[in-house]
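Below you will find the structure I want to go over with you.
Complex shown without one protein chain; remaining protein chains in place.
And now, chain A:
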Amino acid sequence: MAPSAAVDDSPFASSPETTENHLQPFFVLHKACSRKAERVSTVPVKTRRRIDLCPSPPSAEKPEVESVTEDDEIGYMNLRTESFEIVWTKIESTIKDVLRNINANVFNEIHQWVCESFSTIRSFGELTFREATQAFPIVSHASSKQLFTGLVLTKNMEFVDDLLTFKELGRHLKSQGCHVANLSSLDFMAKSGIGGCLRSLLRQFLAAPLDAADISILASWYREQGNCDNPVVVIVDDIERCCGSVLSDFILMFSEWSLKVPVILIMGVTTTLDAPRNILPSNVLQCLCPYKFTLGTPTERMDAVIEAVLVKQCSGFSVSHKVALFMRNYFVRQDGTLTSFIRALKIACVQHFSMEPLSFILKGLFLEEDGQGLQEELLPQAIFKHAFDLPSYGRYKIEEQKFESFGHCLSELKRLQSQWSTVVLCLYEAGKGDQIRLLDLLCEALDPATYNCRISDRRTKVEKDPTGSSNDSWHQQYPLSRRDHFICQAIRKVRDLPGAQLYKLLKRWEELTVDIIEIHEKLKELKSLVKVENGRSSKQDMANSFKRHSSRSQLNIVKESKALNEKAATLIECMVGDYMQPVECLPLHEIVCFQNVEKLQLALIGDPRRRIQVDLLESYKILRCSCCSRSGHSLLPSMHDTSILYNLAQEHGDHINLHDWYQSFKSKVLSSRSKGKHKSKQSPLPKKRKDTNEPDKPCEASIQARFCRAATELQITGLIRMPTKRRPDYVQRVAFGL
């Protein structure tokens, strides 16, 4: 996004570039196709790549008005880049903090265990320097030969997220004074053997180049100045990916040196606790004295990250309902790692800032605390106009197109969004007991359709029944409809909550809703009621335990507490109705909200194989040559050989008879010849050309060669597989469907 890149943002340069984007499913960052460029290409510009024959110069359409603002454009581009950097840094640091806080408890637990284990090892006896470095083992009780082993369950089959976690763990333990070495599964490969992992271990401890990796070096190092007062911790990232025999050699060796080098192992386990049982033989398991620790599940971590980034809106950047849905589906079905979620978020952020001209306002709007980060001078008319052109602005029919109203709108946007996040958090708080995921809740809360339907619903109901008791029946009307599934569930949960928990929940809500005064007041009121109720009921409980059959008072209490629950539920329903306005329903939301899910999907998934197939089947769409483009779906001889071959392959099943395939290919090519002849007659080319065509009528050999090349290309792209020994005259199709 350097200015130099922005300079050649003229349609001439940009049109091949956009084609470039279509051709490369893997691109992540690309230069902004700014609003202006989009407007230019409202008439789809014929983009050409290799064969440029159609004469439709797009430069003619270049509007002069827009070109005036070229310089401004560059300036704003820089501004947007800058604000992207600021916003993303903010998001990234927030995520880091969240993850660190989540792991803090487990890390402390692990450290405590390390200390305890170390003191246990020491209690077996202090060794003299000679004893500690002698070659023969110290004969003692069998249990002293066991290595203390912490098995850290990462709870996720995919391992990417935990690389960072273990690095952090190492750092944490190091800061507490332990000697730490982080080994990854790459160190435990069968190829390099036990020497490899010892070498990398020693390199980390000794920080010196070594000739031969020998464990006795570790023993003498440990006995040197001051080292022997602290435990030696070896962290192995992921034992499932380790080579079992190398790992077991490693463990046996350390168990042989157990007292001399008090090693404490920490091993990451991604699946179940059976994993060490599966990869290590029993005599090695005998050497381990395992403890287990559990990290937070990925869903928990996910919720924490979402809470901090998308709900509490640390940066103001938000995503639309569709994008949220896509990200959720990607997380749940595809990848399940936080890493890919964060990547998706980053891509969304980049795309937002590169596509949305006004996005630089985000920086001023949310990050600068005074809230008055907008400077009027920065917003000349041209940019201003963008804002008034935004569909959401028009939708809300704000008449005066002035800066005041614009500013007002922005602050209103900010206010409504914070209200929205408050309500979502309240719902999350309520649903926590029911294992309702914030991710699901978020997707639902962001849905503008649900909101609109809710609004209209309320309106009609108020009209029908103006007494206001309508809320009771609200959830009955949609007892378990798919819409409002999670929100409904959370509200229902509030209804069923016992007194003490309700009190706790209300207290939590009160903390959350400090900003919304009306609700805050109501909550206070309700809380005091619950408190009284609670006190009474507990007293009653005591009394009841003495005389069991006071069913009437019991009933009363049940009724009263039910009423309170009902009140709380009504309150949250009101909050959902009044305050939870999805970002897409707000004016000017385009500034803060990323909506283009297709772009995100393309960038994230790519789907290369499908792309290849589509391109092969419709090659003329890309080549845009004059000869084949008007053919439609019929095969023409002038088409690319590979494309013809692949089109022909569509007619076969999963096995293609080579002979048939070749014959049809040949006939296509030849028929094309005859047609080509026919065409050449019509064409304004001189007749001499026909004579020259005649002699180079493709011979059998050249057709065969072309066939072979095309088939090989198909094999290389992974669409077919070459004939096997078993069926020498058949190729196998590998990819089916799109």
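Keep in mind that, in the parts below, a residue touches a chain if its C-beta (ideal position, glycine included) is under 8 Å from a C-beta of that chain, and two chains touch if they have at least 3 such contacts; residues count from 1.
Everything that follows uses one rule, which is that contacts and distances are computed from a predicted model.
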- Message: I notice the complex is incomplete. Of the names "Origin recognition complex, subunit 5", "15966_t:CDS:1", "Peptide chain release factor" or "Exosome complex component RRP41", which is the UniProt protein name for the chain that's not shown?
- Response: "Origin recognition complex, subunit 5"
- Item | Contact partner of the left-out chain, one of A:95, A:215 or A:580 | A:215
- Item | Contact residue for the chain not shown (choose from A:169, A:201 or A:443) | A:443
- Query: Looking at A:164, A:252, A:529 or A:574, which residue reaches the missing chain?
  - Reply: A:252
- Please give every residue of chain A in contact with the chain that is not shown. 109, 112-113, 116, 125-143, 145-146, 151, 153-159, 193-195, 206, 208, 210-212, 214-217, 220-221, 223-226, 228, 240-241, 249, 252-253, 256-257, 270-279, 282-283, 285-286, 288, 290-293, 297-299, 321-322, 325-326, 329-336, 443-444, 447, 481-483, 485, 597, 601, 605-607, 610, 724-726, 732, 734
